[in-house]
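All protein chains of the complex are present and in place, except for one that has been dropped.
Entry: chain A
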C-alpha cells in the first residue's frame, strides 16, 4: 500500500510539498510525494522514479537500460543495430515530425493523452496545454468542454466524443485539430465515465449536466454505425472547423480494418490506444480484459495501411503504457509517428499511481473533484515546469536512441521493424504459459 497521508498539499512554485499533520511539517525537496510501493503492477516505483528524475532534471537517464522489467512484449524487444557507445551518441538529432499531411508540426513526437476537464481538476489540464505550447508538442483535451484557460492555448486538440459534452462550434474550432473519439485503450467499446462525485458545479456548467450525476457517455456514437457514417462526420467536422480530423480508437481484434477505413474516409490521422492505457474511471472487469496491447496492434495497423497505400501523410499516434523514451522509440520503429504520454505526464506532475482517480480524492491533487481545489490546489507553474522538463528529458533520451540506431531524424525510423529483435531468451515459462 502507498505510505502517504491524504492531507498533503503543494505550496508554491518552489516545488515544495508540505505535509501537515500533528503540526509537524515534512518538506520533500523534489515536490513529489515519497512512495515505497504502488498498487499498480505496471506503474511501479522504478518507472515512477525514472519519470520523476526526468521531470526534475530535464536530462535523459540511461535510455537504453530502461525498461526495468520484462513483463510486456514491448520490453522484450530490443534494438538490433545499437552498436554505438552511449556517450558517442550524437544528440544533434531532428525530432520534429509533421502530422496530418503536414498541417501540424511538432518539435518532438509527443502527444499528451486526452484527459478531460472533470477527470482532471483543472490546473493539470492547463499545465498540460501550456507545456504543449512551450515544448511545441500537442495536448489532447478530452471530452467535456474546454477549461477557459486551456482554450487560450494553441497546441491543443478538441475531442468530439459520443456524449457530445460541451461541444459547440467555437469549442471545436479552438484547437489545432478535432479528435473523433470512437474508443479508448482502457475500455474499448465502453463510453467515457465521470463518476457522480466529480460532477461539481463547475463541471456541471461545462458539460451541461446536473450536479452529482454520473456522466456516462454512450458506448457507441449513435450516428456512426458504419465507415460511411464516419466519413460523413469527418467531412462535416472538416467543413465546419477547417481543421484536420483525427480518429481515436482502442486497439481491438479488427483494428487494422478500422484503421484502413479511417484513412480511406479522409481522416488525417488516428490515435491508437492500447491495453492498459489510463482512465479516470472504468469498470475493472473491462479494463483488465478488453483490448490488445499496443505493441501487438500497432505493427498490424501499420502493415495494413502500407498494404493499402494509405500510410503516406496519414498519422498514427500510438499510446498505452508509454513510460520511457525506449518505449517511444520502439513504438516508432513499430510504425507510430508520435506517441501518447498520458499517465507518464501525470506522474511527472506528481501522480503516485494509487488508482483512486474515480473517487475525486486524489492525494496528488491531479484528479480530485474540481470543487475541492478551492482550498488545496496544485501549483500551475510547478506542474508546467515539471512537464516541460519531462518532455526535455524524454526527447533527449529519444535523440540518443535515434542517433544510436544510426539516424539523424526520427522521421526516418518510423515503421523500421527490422531494427528490432525479439528477445527469445525470455520466451515460454515452464508451464507453457509464457511468451
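Convention: a residue touches a chain if its C-beta (ideal position, glycine included) is under 8 Å from a C-beta of that chain, and two chains touch if they have at least 3 such contacts; residues count from 1.
In this section, contacts and distances are computed from a predicted model.
Asks: Using the UniProt record as the reference, specify the protein name of the hidden chain from among "Molybdate/tungstate import ATP-binding protein WtpC", "Osmoprotectant transport system permease protein", "Phenylalanine--tRNA ligase alpha subunit" or "Glutamate synthase domain-containing protein".
Replies: "Glutamate synthase domain-containing protein"
Asks: Touching the left-out chain: which of A:63, A:280 or A:363?
Replies: Touching the chain that is not displayed is residue A:280.
Asks: Which residue from A:33, A:123, A:263 or A:290 sits in contact with the chain not drawn here?
Replies: Looking across A:33, A:123, A:263 or A:290, the contact with the absent chain belongs to A:290.
Asks: Touching the hidden chain in the complete assembly: which of A:209, A:300, A:336 or A:383 does that?
Replies: A:300
Asks: Touching the absent chain: which residues on chain A qualify?
Replies: Residues 39-43, 69-73, 182-183, 185-191, 193, 195, 216, 218-221, 224-227, 230, 249-250, 252-255, 257-258, 261, 275-293, 296-297, 299-300, 320-321, 342-343, 353-359, 367, 428-429, 432-435 of chain A touch the chain that is not shown.
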